[in-house]
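Pasting a structure below so you can have a look.
Just one protein chain is left out here, and the rest sit where they should.
Chain nomenclature is as follows: A, B and C, assigned in order of appearance, with residue numbering initiated at 1 for each chain independently.
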Amino acid sequence: MIKLALFIWLLPLAAFVINILIGKRLPRKGDWLSVGAIGISFILSLIMLYRVLVDYDPNFLVQGSVPWIDLGVLKLNMGLYLDNLAVIIVTAVSTVSFLVHVYSIGYMEGDPLYNRFFAYLSLFSFSMLGLVMWDNLFGIYMMWELVGICSYLLIGFYFTKDSAANAGKKAFIVNRVGDFGFLIGLLIVISTVGSFNLTTIHQAVGQGVLHGGLLTAAGILLFAGAVGKSAQFPLHVWLPDAMEGPTPVSALIHAATMVAAGVYLMARLNFMLTFDAMLVVAYVGGFTSLFAATIAITQNDIKRVLAYSTISQLGYMIMAMGVGAYVAGFFHLVTHAMFKAGLFLGSGSVIHAMHHSMEKTGIHGDPNDMRQMGGFRKKMPYTHITFVIFSLALSGIPFFSGFLSKDAILGGTLAFAMSQSNPIHYLLPTFGFVAAIITAFYMFRLIINTFYGKPKNESLFKHIHESPKVMTIPLMALAFLSLYFIYTIPSISPAGPEGGWFTHLIERPISAVATQLGHPVLFIPEHTEHAAHVNGMLISIIFALTGILLAYLFYYWKKIDVEKFTQRIKPLYALSFNKYYMDELYQATVVSGLLLWNQMLAWFDLHVIDGIVNGSAWVVRNFSFMDGWIDKYIVDGLVNLVANMTLAFGKSVRKIETGQIQNYILGAVLGAFFIIILTMI
Amino acid sequence: MGLISLATFFPVLGALIILFIPKEKLSTIKIIALVFSLGSLVVTTFLWTQYQYGMIGINDESQFQFVEHLAWIPAFHIEYFVGVDGLSFPMVWLTSLLGFIAVVASWNIPKAQKGYFALFLLLDTAMIGVFVSLDFFLFYVFWEVMLLPMYFLIGIWGGPRREYAAIKFFLYTLLGSVLMLLVMLALYFNVQDPVTGGHTFNMLHMMQQSNHNSWLSRFDVRFWLYLALFIGFAIKVPIFPFHTWLPDAHVEAPTAISVILAGILLKMGTYGILRISYPIFPDIAKYTSYALAVLGVINILYGAFVAMAQSDLKKLVAYSSVSHMGFVLLGMSVFTSAGINGAVFQMFSHGIITAMLFLIVGVIYDRAHHREINGFGGLAVSMPVYAGVASLAFFAALGLPGMTGFIAEALVFIGAFSVYRVLTIIAAFGIIVTASYVLWTVQRVFLGKLNPKYESIGDINGRELFTLVPLGLLTIFFGIYPLPILNMIKVSLNYLITLIP
Amino acid sequence: MIQLESYLIISAIVFVLGIFTILYKKNAVGILMGVELILNSVNLNFIAFARYIDTYINGQLVAIFIIILAASEAAVALAIILNMYRDRRSVDVTKMDEMKN
Partner (left out) sequence: MNNLNSLQYFLPELFLSASILIIIIVDLLLKKDKKIITAYLSVLAVLVAFFLAYRQYNYAFTSLFEGMIVLDSFAVYFKVLTALSTIIVIFISMPAFRRHSEYYILLLVVTLGMFLMVEVNDLLMIIIAMEMVGIISYVLAGFNKFNMKSNEASLKYVLYGAASTGVMAFGFSYIYGLTGHTNLFAIQQAIVGHSLQPLPVFIAFVMVVAGLGYKIAMVPFHFWVPDVYEGAPTPITAFLSVGPKAAGIALFIRFLITVVAHPASQTTFIQNVQIQAPLLLAVLAVVTMTLGNVSALGQKNIKRMLGYSAIAHVGYMMMALVVFNTRGFTAIMFYMVVYMFMNFGAFWVVQSMTPHLGSEDISAYKGLGYRHPLTAVAMAVFMLSLTGIPPFAGFIGKVYLFAAIIKQNWYTLAVIGVINGVISLYYYAYVIKVMFLDRDEEIKAISVPLYDRVLLWLLLIPVLALGVYWGPLIDLAHNSIGFFFGN
């Protein structure tokens, strides 16, 4: 099993190394290498999943590790930690990754840096797989950084575009902010537990080695890392810009896998979250889900809409982790990975088409802009169908995977709220449900604007055509994976995942915190959960349908005039359209603040530390005679200051050498008297 | 003549030979320089294969390896006493490596090549000498001998403000070392040689507190001596208020010399503190550790912030060194195994990484003849290979996992956090700033629209690649598999921290 | 019988006079005379002491030698001054500041 996992993990790395070095010279620029590697990994991961399914054991776990750093006192081992969670997510990652690889063959065709693109994809797959398989937080952190750099490289793939370069930089730095928290969290863990190994931490927390406020702090700080990676409020700003990257990248990294790493981390560390920590998690997630959704409504860039929807969906998952709907959250992670990847690839194929037709017609414009589209239904059937399926899944319509996971989450939040005495916690389900309506609304707004109605730009429309098989097949595969029964086998009830293999294999780990005394523990009684689930399902279905209905009213039947409506709610519209001015805010405060601060320090360094300017300037003005040696360079140098002081001193001292012999003798006489006085006293 | 001495004096031998070659025979001179610097590298590498892990060193002569112990000036108790342990050997090897690489890097040095290579080889010897000598007097001699070639190398072959930078460097470091001289003499007279009962310059005797006489056991005395010694080393590191020589020296020096400056000379400061100050004055080291930690944090953040504000690529790299040396200081100041091992590992890793960075700056400077960061842009289009290597180096600098820098910094953080929580958290803030200035630089130089000026600029050539690739491989290799270094240093360092009360 | 003190006082006065002559004469020869005054005050001292304190006559011997030295010194000095005069047509020491600082 370990061997298998190692192969899955290392094959992409090998592909990366070869590709980055000699990819250019290989036939087909070595894309087959990367695709082949990830393909094999995909198959192997299926085998692994198969074994797990055969075992059908919720507590399945394989571990193996080797020493990496050994300082006597401090020992760090590196190893793999394969439980059901890991296996399932590995499978999901390799699946999506494989499909995206295949898709890219078509999408990236003819790109000058074709080979490098695949190399990067392989590197990413390697680091992502490592991230989900490693058995210690330190290793996870390393991979965490690596996926970060991969996303940096891939977002900035079209590096000649300044916007792309900026987006990449922004993504990495914003993530670093999160990682800062992550790092501190790690340090708390290591300094108390003395190890990064997950199982060790679990025991330690159970024994109360790490407890109380520090534990909460550790939880929240580690969560900060997740906030960065999973683009939660307030660190979400990088994800929309990340859409500058090629669409397959957006699909793989910024929808399906990397951004879900935060959720994965929260799932892994669920056992050490105290109640307070969980509340923080839940509220951040909940707020984000609504917040992002409201922005998504007004965006016109097709990919940005999807980006914000991703953020909001991630918000769901995070919230789920916070309210103890562990299974639901993780479930949503997997299903979302499938249909959101699909959505991106779909949009990719639309953009692809737009792009080509723009090249043909020579019309310049943004291929991502919905306002240029419309009526593509007939031209790109496969894309259209799959796209609709994905959207339904996302909106949470029964018979699609999204429905199962999403309403599980909503039920979870509801249950949580009901189980708590404090009514304020009803906020969480409210966030969830409102977000649900909006989600359905903007998804169908997107679909209608893109595929229905009459084409807004005829000349472009003429040259629109379906993408090649190599791109559409992955779409279909993903569409298939977005159907509900995949996850409910052996049961086939569309009502919920209960009784399915997924819910059987994944169960919420016993909170290590719970075993400690004096910690408020989250407990949700069975009946509450059931009741909540039923209500949740009903409400969410109704809400989803309402959302879709609204979308149709606005954009299809045009019963409500969009323009007028927006006019009426102009301020709100503006707010949403401009993403609540978050970027501008950060730009104004953090970025320019930092730059200003740097300038100040630099000035300080040049002028204050490095020589008290006025002092040396003054001295040099008066005593600069050392022909152009020191005095040329007034503006720095404590050294210069001292130097010039000394020179000045020397100059004045040498005044006594008047050349007058009698003064000399006088000086000597005075000196003698001075000496006498000196020692008389 | 043992192998250590061979490794030490092999380069200067080359220097002597070069002196007797007419300066017209350029290629011969270069070849000799190459051969002799390489020879030293070969010897040290061979020594590595002979190195016995698990021998402690620090303050016990029997625990040192490749020891040579001869009388030099018996009347003054000066000995020729050299040897290596886990603390010094990585530095020795690094020195010989960078020495060799620097020779290759300075292949096309414009003028007066004969003098250049002779001086350089002399410098090489002096640097190795500093790391191997265990007799304080010997140490001091090597330490000072280093200054002369450095002065000329910066002053003659440097940039426009070279004369100023050279003299500034010379004065700063001399000021530091004369204080060291006084401390050395004070120790000489107040430490008793347990064998002969006379005075001694032997560092290892000085480390035995029992050899200190009553005067030297007084707290205030120890404090002032420690302080004087510390200033001497702090100037080399350079620690915050004493760092102003560094930007000038680095910017004006020719590429190869910047590599040596940043790669080796900066390490000597911290090496000196670890090798001399700590074992001889453990109590004061403990007493002042918090101050040192604070200075370390200041270095980290201050260096990073100021680096971000620079518009000169080389200055930026120079300030990044200030920032990175801060990690060494922080790690040293906590006396935890992780911390101090991280610190020394950082010394090694930064030696490699900063060397790469300066070489990279040199490459672009040779082509564009300026270092204005904003004057470039989009170079990744015209020089893809160069861009690749450069980004590797820059990522290494921002502490990317899988490279040495990451492990070093992580260890430092781990070690420091358990002692100074708040300070460590403040220091950790540095990783954000570092990321910011590194990526910002990469973007301004390599990304974006290609600056039309550099459409026809040539990509990095074989020789330059030859200087960079080994270093790159090293960072990655030791980043993934740090044990060879860690196993070597940990034994000595874990023992060293036990000396601290 | 004259006391030792009186000799000492005289010689001290002469000494001081000599110093002031050296300090305030502009003429090089004048300065030389000042030197002579000092030396003679020295002689006076030695002889006085020899007379009053010493059992031998070391003092007188010293005095004699000093007289000789003074003569030779004066000779050399005058030669130099002459040389000077040949160059500048003046022996005013205050004008000699070819070299200073």
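Basically, contacts are C-beta pairs under 8 Å (C-beta built on N, C-alpha and C of every residue); 3 or more make two chains touch, one makes a residue touch a chain.
Computed from a prediction, not measured in an experiment: that's the story for all the values here.
Taking the complete complex into account, the chain left out of view touches A, B, C. Contact with the omitted chain, checked across B:I18, B:V145 or B:V363, is made by B:V145.
On the side of subunit C, the interface with the absent chain consists of residues 8, 11, 15, 18-19, 22, 28, 31-32, 34-35, 38-39, 41-42, 45-46, 48-49, 53-55, 58-59, 61-62, 65-66, 69, 72-73, 76-77, 80-81, 83-84, 87-88, 93, 96, 98-100, using the contact rule stated above. In the full complex, subunit A contacts the hidden chain through residues 625-627, 629, 643, 646-647, 649-651, 653-654, 656-657, 659, 661, 663-665, 667-668, 670-672, 674-676, 678-680.
Where subunit B meets the chain that is not shown, the touching residues are 72-76, 112, 115, 140-141, 144-145, 147-148, 151-152, 155-156, 162-163, 166-167, 170-171, 174-175, 178-179, 181-182, 185-186, 188-189, 215.
In this text, only the chains that are shown with their structure count from here on.
Note: centroid distance subunit B to subunit C, computed from Cα atoms, is 66 Å. Centroid to centroid, with C-alpha atoms defining each point, subunit A and subunit B lie 37 Å apart.
Counting partner chains per residue, subunit C shows two or more touched chains at no residue at all. Among the residues of subunit A, none is found touching two or more other chains.
Residues of subunit B touching subunit A in their complex: 161, 163-164, 167-168, 171-172, 241, 243-245, 248, 302, 305-306, 308-310, 336-338, 341, 378, 380-381, 388, 395, 400-402, 406-407, 410-411, 413-414, 417-418, 424-425, 428-429, 431-433, 435-436, 439-440, 443, 446-450, 482-483, 486-487, 490, 494. By the touch criterion given at the top, residues 20, 68-74, 138, 141-143, 145-146, 149, 152, 156, 159-160, 162, 165-166, 168-169, 172-173, 176-177, 179-180, 183-184, 187-188, 190-191, 594-595, 597-599, 601-602, 605, 609-611, 629-630, 632-633, 636-639, 643 of subunit A touch subunit B in their complex. If you check the complex, the residues on subunit A that touch subunit C are 654-655, 657-662, 665-666, 669.
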